[in-house]
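Okay, here's the structure, questions in a sec.
In this view, the complex is presented without one of its protein chains, the others remaining in place.
Chain naming follows the written order as A, B, C and D, and within any one chain the residues start at number 1.
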Amino acid sequence: MSTLLSVQNLRVSFPTHRGRVEVVKGISFTLGRERLGIVGESGSGKSMTGRAILKLIRKPGLVTADRLDFDGVDILAQSERQMRAIRGARISMVMQDPKFSLNPVMTVGEQIAEALVTHEKLPRRAVNERILAMLEAVRIDDPQRVAGLYPQEVSGGMGQRVMIAMMLIPEPELLIADEPTSALDVSVQAQVLDIIDDLVTRKGMGLILISHDLNLVSRYCDRILVMNAGTVVEECAAGELDKAQHPYTRGLLAAMPVIDETRDELPVLDRTQWAGT
Amino acid sequence: MSAISLGNLDISYGDTKVVHGVSLDISEGESFALVGESGSGKSTILRAIAGLAPDWTGEIAVLGKARSHGVDRDVARQVQMVFQDPYGSLHPRKTIDAVLSEPLDINGIGSRGERVEAMLNAVGLDQRFRFRFPHQLSGGQRQRVAIARALMLEPKVLLLDEPTSALDVSVQAEILNLLKRLRREQGLTYLLVTHNLPVVSFLCDRLAVMRQGRIVEVADVALLKSGRLVEPYSRELLEATAGRDASLADTPS
Amino acid sequence: MTTRDWLLDDSPTSRWQASAGRAYRVFTALLRNPLSVVGGVIILVLVLTAIFAPFLAPYSATGQDLANRLAPPSDMHWMGTDELGRDIFSRVIWGSQITLTIVLLVALISAPLGLLIGAVAGYFGGWTDRVLMGITDIFLSMPKLILALAFVAALGPGINNAIIAIAITSWPAYARIARAETLTIRNAEFIAAVRLQGASPVRVIVRHILPLCTSSMIIRVTLDMAGVILTAAGLGFLGLGAQPPLPEWGAMISRGRTFILDQWWVATMPGFAIIVVSLGFCFLGDGLRDVLDPKSEGK
Amino acid sequence: ATPADALVIAQNIDDIVALDPAQAYEFTSGEINTNVYDRLVGYEAEDTTVLAAGLASEWVADDAAKTITFTLRDATFASGNPVRPEDVVFSFSRVIKLNLTPAFILAQLGWTPENIADMVTIADGKVVVKYEGDFSSAFVLNVLASRPASIVDEVLVMEHAEGEDLGNAWLNTHSAGSGPFVMSDYRPAEIVRLTANESYFRGAPAMKSVIIRHVAEAATQQLLLTSGDVDLAKNLTPDQIAGLPADTVKVETYPQAAVHFLSFNQKTESLTPPAVWEAARYLVDYDGMTQSFLKGQMEIHQAFWPKGFPGSYDETPFTHDVEKAKQILADAGIETPINVTLDVINSAPFTDMAQSLQATFAEAGINFEILPGTGAQVITKYRDRTHQAMLLYWGPDFMDPHSNAKAFAYNSDNSDGNYTATTTWRNAWAVPQELNDQVTAALAESDQAKRNEDYIAIQKEVQANSPIVIMFQAALTIAMANNVEGYVNGATSDFVYYRLVTKN
Partner (left out) sequence: MLGFVFTVFLTFLGLLAITFFIGRVIPIDPVLSVVGDRATPAVYEAAKVQMGLDQPLPIQFFNYVVGVFSGDLGKSVSTGRAVVDDLSRFFPATLEMATIGIIIGVALGVPLGVIAASRQGSVVDQIIRVVGLLGYSMPAFWLGLVGLAVFYARLRWVGGPGRLDIFYDGLVSPVTGLILVDSLLAGEVDIFWNAVSHLILPASVLGFFSLAYIARMTRSFMLDQLSQEFVTTARVKGVPERVVIWRHAFNPIRVPLITVIGLSYAGLLEGSVMIETVFSWPGIGNYLTTALLNADMNAVLGSTLVIGAVFIFINKVSDVLYRVLDPRAR
């Protein structure tokens, strides 16, 4: 399996009133044309890692890495202009919160179209067709109507699917999906993830799936990174998550209630142990 | 005596009616869950009980007393609510101490210092958080503060609107444990809204499944645990949850 | 433990330490913004000048010397002399007291007034809102200088009345901002929470809504200060601002405008003072906007 | 540059309220009336100090019968209509009937709406003017030379009459006179355009038009003048004038009839002692002001009738002398400080004068709090007698010393109800009976020389002992392009003449 992305000692820091604070503290991983899950509690730096790969961290924030190569291209050395050719077309990212991540004054159709035509000159008709097809693919029933809606007119779950459609439509080589299905109810969630899964297997797309839902990640990924406080505490194959060794990972797993819950008290993480937040 | 009883309750926002003829009876000391699809009116019912959604017809009685349509001061000491969003439910410019003292101040209750201290202990927050501002707390900590605030007036009934859905699993577990412990210690009644069935299973005695503003099924949690809900929509929810959890089914519990 | 550590302590042990810490954070954030530092220094200089005017001014502000009128800037008179031979530099220095008074009083009258009216209108909504906003709109759609003029004419001349007039004309803008902000806040869950605890509307407005509107109000007020100083100058232009011989800057410029072509310094020197002070307020306001904005304060 | 046959003037004309001579009472409207209308007799452009024939070619006065008979000259109105005795009768009677502000000037002759038909009559194609009251025909002629006595074209005016207004509304925006110019356009606060009357009986003026542009800002006037876009700038300050380039602009100074004074309202207890009045006369820095910011704008004059006119008293016995003033106050046992307000019109030079007074009076313990206000505001207060000290000026209504004697030395009834527009009443100064009698006597005096003596005596009395401190007589300094000749500006705005102006 060829290496698509290789990250070595990635650090992201922000200035605060007590000096720079690192929120990603030197993580390293490589990714082939496979599905990588990143899990970890809120604030552990998952989203920042995803953004850093796309060079989306803005000014006072600082990204450094010994190595950040995408398909042989040194991301950190790319100019803004060069990055534009990569973003969308080759790497794209499903943003975490669809409520804020969609432009409120453009219809969702226009926004999806924009993702497509930025990288590909297509006749209008073809663009339309592709959009409708894509919306249908993410299980939106009435794509024609939804394409004409504004983001505030669609529900949170629809918004997430629109977001996914928008990021999949240029058919990127690498998709970073940041909590792509948190607002969907459980049955729709499964269907949408199946589409992404399908693209990975058929087109050889790489996937980074960010979530704090361990069930979800273990089901849809090949490999899992467990992050805590900006560092990777454990890396394992998805199927072996239940055999995870790190106490933090185990803690996370144990903390989830189950449907036929019998425990009187859920075990909680002893945070002091990992010098967490 | 029933803690909360709803009779044929209709609730509207302006011209649109979002809750249709809901009737429920929750007895004192019970922990009751409302589950169901997004937008089905779960939060709305809670808001109506609290007096924040005044446009309703039907009956609402709390601890045997009929509720008025507005927020009302006497009820404050009997019913309190905890909101979903830990980020939006705390005043950004007030310290935790101020947030917790406020209800005492409003209701003219003395010895605030000790009470605040005791309550912080009760919800498992260290005293060093006392004079922090909300932005200096994590989501879980904020939710503890929100719960503490709701308990300051020692109410009998707590309305909990998705208290953990904005939190990740590890924090969720802490909050759930806390809620469970408090209920045990103080004999509280819970009306909990959630879409997470395992949470219901952990914390509740009974549940009602809602869809499109109506209650489709009321059942005992035992039925949920054993997967014996009857209505199709309830089953759908149950199956999707089960399917997803399947991959980790062998997780040690 | 140094003071700084005490201020930045993440776990303050008293209310006082908590608020001091917040103020200190705002302050250090301001210090990191070059323009707001410039602004702050200007305002500081203004305040110091106003306090120490008696020691700083080389001459009296009102001492006439008709023989030496309209003298150009020189060693003796750094900013020249005016039409009655008064030292402009000294007048500018003394005038800082008046400017500061204007600015403070307007800020203290109109901002709270607007804040209160806007918050009440926004919180209660319905008829209260309609009536209060109707009044606000009436005042807003009235020509501002005219309104001020009318009040000055009605109240009689004098700097205090001018200040009141300016204050009366500037509250509607604040009321609108406060209302808009209240509308977004009033449905917030933390407001619902205090209402559920039995807080009265007065308490909700005063203790919970107003504190949140103040930061945007402070920003707006500092930004408007330039306008306030200029409105005072406009009243001076029409002869209705400060009473002579008070060295009010606006009145000084407007009196000096007949000399502007031949004795430029008479109007330009106080004009320069106004520009510098206004810039100071604007810079500071801009800086505060970046720092106090609750959105940026989250983290 | 301006056209060769047009005179372009920059002037503040927003004082204009009315242009109908029966109503006009402002400076600018006076100027315009003078150039648009003729009177029976008047002070003419060639010599503004001598009463000359106007539309009347000659007249015969009968002091005993109290009549004056005027023979009209052969002249036509600008409209082409001939000037007839009927027009004179019409013009006078409409002033009386309309009874607007300036009507009191003519009403002094004993004319009322009821008797006017008998007082002004036509006999043998001549106009016979009767008057009632103890005064000489010289006084009557001065009255008939005043602005409301302008002769309007009855035919034209009545064509435009609306209801009972005798053409008043129309005349406020048009002209119907026989004067050297016709008002062809008037836009308030923008422009007044006068066009030459080619059929003017003294000969058509050289300028085909006179354009008066409203320019309120003195600095703007200065820019316009130095840029050559106006020929004449009327409201420049002395300091601006001092800085004008001599190669393109010249400056002319015209003494004016207005006197500037400081007066004390006698309703204010602390201002009633005569010692305060006297001390005040020594506390004005006359020289300081006239040699600095008032230079060229005012000269020292301490009596109410202006210098340069028969009957004036030109002595200036008072100078700035603080010690003396203090002495006077001390001798009289006056307690200082005296704190009073000083009302003043809020424009230059009045505010500067007020500040100078404030500074010099403070030296002797009289502290003024200056209250600047707009003209209308100050006058309103003055009329209500609610001021304390007042800094103001006074211009005669017509060029007879009685006009000012009445204002400064006569007050027969000081009661609140008896509103009178005189300086004496407005300052609540109950004038001693002898002085009142002196004023009445002087008015009746028919011997001109004796009459002038009387007025000088009255002025001395007022100067020595009144709560009115007359300080200055105004002068008008006007800057104009070098090529403008023949501009005439007499002692009041009623004596501004454009008809002799030429440009070369």
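Convention: a contact is a pair of C-beta atoms (placed from the backbone, for glycine too) under 8 Å apart; a residue touches a chain by one contact, two chains touch by 3 or more.
Just so it is clear, the model here is predicted, and its values are computed rather than measured.
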Report summary line: Across the complex, visible chains touched by the hidden chain are A, C, D
Report task. Consider the whole complex, including the chain that is not shown, and state which of D:Pro3, D:Gly80 or D:Pro337 touches that chain. Result -> D:Pro3
Query raised in the report: Which one, C:Leu230, C:Leu246 or C:Leu288, makes contact with the chain that was left out?
Result: C:Leu230
Report task. Out of D:Thr49, D:Asn115 or D:Ser227, point to the residue that touches the absent chain in the complete complex. Result -> D:Ser227
Query raised in the report: For subunit D, which residues touch the unseen chain?
Result: 2-3, 6, 8, 14, 16-19, 25-26, 99-101, 103-104, 107, 169, 172-173, 185, 187-191, 193, 211, 213-217, 219-220, 223-224, 226-227, 229, 374-377, 379-383, 397, 419, 421
Query raised in the report: For subunit C, which residues lie in contact with the unshown chain of the complex?
Result: 35, 130, 134-135, 137-147, 149-151, 153-154, 156, 226-227, 229-230, 233-234, 237-238, 250, 253-254, 257, 260-261, 267-268, 271, 274-275, 277-279, 282-283, 286, 289, 295
Query raised in the report: For subunit A, which residues touch the unseen chain?
Result: 51, 54, 56, 59, 80, 83-89, 92-93, 95, 97, 100-107, 111, 114-115, 118-119, 150, 152-153, 163, 166-167, 170
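The working rule: only the chains that are shown with their structure count from here on.
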Query raised in the report: Suppose subunit C were not there; which sets of chains would still be joined by touching?
Result: A, B | D
Requested in this report: Treat touching chains as neighbours and tell me the shortest step distance from subunit B to subunit D.
Outcome: 2
Report summary line: Residue numbers in subunit C touching two or more further chains are 299
Requested in this report: Hunt down the residues of subunit D that sit against at least two other chains at once, touch-wise.
Outcome: none
**Report entry** Partner subunit C, residues of subunit B touching it in the complex
**Finding:** 50-52, 71-73, 76-77, 79-81, 83, 85, 88-95, 97-98, 102-103, 106-107, 126, 128-133, 135-136, 146, 149-150, 152-153
Report summary line: Contacts from subunit D onto subunit C in the complex sit at residues 217-219, 222-223, 237, 239-240, 242-243, 285, 288-289, 291-293, 346-348, 351-352, 354-356, 358-359, 369-374, 377
Query raised in the report: Which residues, counting only subunit B, touch subunit A once they are in their complex?
Result: 37-39, 138-139, 167-174, 176-177, 180-181, 195, 197-199, 201-202, 224-227, 236-245, 247-248, 250-253
